[in-house]
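Submitted below is the structure of interest, expressed as structure tokens.
What you see is the complex with one protein chain gone and the rest in place.
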Amino acid sequence: MDILSELKKLSLAALSDALDQLNIDGGCKGIFPRSKNKVIVGKAFTVKFSKVSPGTFAKAADYIDKVKPGEVIVIDNEGRDYCTVWGEILTQVAMYKKLVGTVIDGACRDIETVAKSNYPVFSKYVFMKTGKNRVKLAFVQKPIVVSGIRVNPGDYIRGDESGILVISAGKVEATITKAKEIEANERKILTAIKQGVPLKKARITFSYNFKPPKNENR
Amino acid sequence: MDILSELKKLSLAALSDALDQLNIDGGCKGIFPRSKNKVIVGKAFTVKFSKVSPGTFAKAADYIDKVKPGEVIVIDNEGRDYCTVWGEILTQVAMYKKLVGTVIDGACRDIETVAKSNYPVFSKYVFMKTGKNRVKLAFVQKPIVVSGIRVNPGDYIRGDESGILVISAGKVEATITKAKEIEANERKILTAIKQGVPLKKARITFSYNFKPPKNENR
Partner (left out) sequence: MDILSELKKLSLAALSDALDQLNIDGGCKGIFPRSKNKVIVGKAFTVKFSKVSPGTFAKAADYIDKVKPGEVIVIDNEGRDYCTVWGEILTQVAMYKKLVGTVIDGACRDIETVAKSNYPVFSKYVFMKTGKNRVKLAFVQKPIVVSGIRVNPGDYIRGDESGILVISAGKVEATITKAKEIEANERKILTAIKQGVPLKKARITFSYNFKPPKNENR
């Protein structure tokens, strides 16, 4: 299975519904595209920042030198809105390195540059104040949390204007298989609707609804 | 009086000021267009969702089969940001049925599809996780509350990039009459301003200000 290409073709909604049926929580609230290119698909390279005491020297993070082509940089800046961890220089490096995109639980800056580039950047906030001497790199490539969702290195990230979805690496094939069924069903419903079939009937005919998983605790 | 056509011609600001002078609260905070078409005018078809206990089966709502052309679907999902009650299928059904648009005190998904369609969708949030098994249809066509504003079935909804206004059906003609006076006055002020008249003088000449209604409790 060509996982990345399948993830790109499937809609975010179908993938989200597939995760739902598998009882997996993957939707990251409040993180949206800031760039012209609003679609992102790739494997997570995880980055964690932590706060430093005021007045501490904390240099800008250079982890990007370790990120490989095809990877999405996923930054857990603990939802901080008061300093940025992404801007023009990192966007330029990322494009030079042919990275897939960046997802930030926090803020980015240089929006006018980011907005014009083809490099996808997703963030929760926009703010211009530097992260230098405010936060420091805590670690890379260990589990992080983004908008309440756990992200492991190598998990799949799929995002667009409806938000960011994390698909755990171990479940990605099952998620894709389920999402394809869901999309196929929805296409049948859409076809029926365009022929004038009432939605209720179309949904029953094509089994739109499903029982919730047993151990639902979402 | 051709109410819909008058409501379309008048500005949201003039209608809001007219409601203000009539001591009616109609402005819904934080609900904005997610679609290419950012203007909405029609009569409310009200829909209320309520929460279900985790693990409960709650099928997708099919109320849309009952909505008539010219109606705006107004959904009270109690401002929930964690699950969607609108997406691609409903947008397609709504377009097929020639509905006017949808207003959601909650979230919608499939934004890239919604954004490209001509069907106006207004929401407070964007999130991709389904409402299935999270919320269920409580009722339709009874009074609901949207961003703190009461909406009765058949009330008029007028919205654009500045937000959503609810105009109660019983007051719509008085609101339109007052809004027309306000717009006529503002046009005179704008003409005077373009001739170099100071704003203060223009506002006095054309009676821009008004005493607040007696029982103001907004």
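We call the chains A and B, going by the order they appear; numbering starts again at 1 in every chain.
We take it that a contact is a pair of C-beta atoms (placed from the backbone, for glycine too) under 8 Å apart; a residue touches a chain by one contact, two chains touch by 3 or more.
All values derive from a computational prediction rather than experimental measurement.
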From B:S53, B:N118 or B:N209, residue that would touch the chain that is not displayed: B:N209
Can you say which of B:E6, B:D62, B:E88 or B:D160 touches the chain missing from this structure? B:D160
Where the complex has a chain not shown, which of B:K38, B:K59 or B:K171 is the residue touching it? B:K38
Chain A positions in touch with the non-displayed chain are 54-57, 59-60, 62, 64-65, 81-82, 87-90, 92-93, 96, 109-112, 115, 126-130, 132-134
Touching the hidden chain in the full complex, which residues of chain B are there? Just list them. 11-13, 16-17, 20, 27, 29, 32, 38, 160-163, 165, 186, 189-190, 193-194, 196, 198-200, 203, 208-218
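In the analysis below, only the chains that are shown with their structure count from here on.
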CA centroids of chain A and chain B: separation to the nearest Å works out as 31
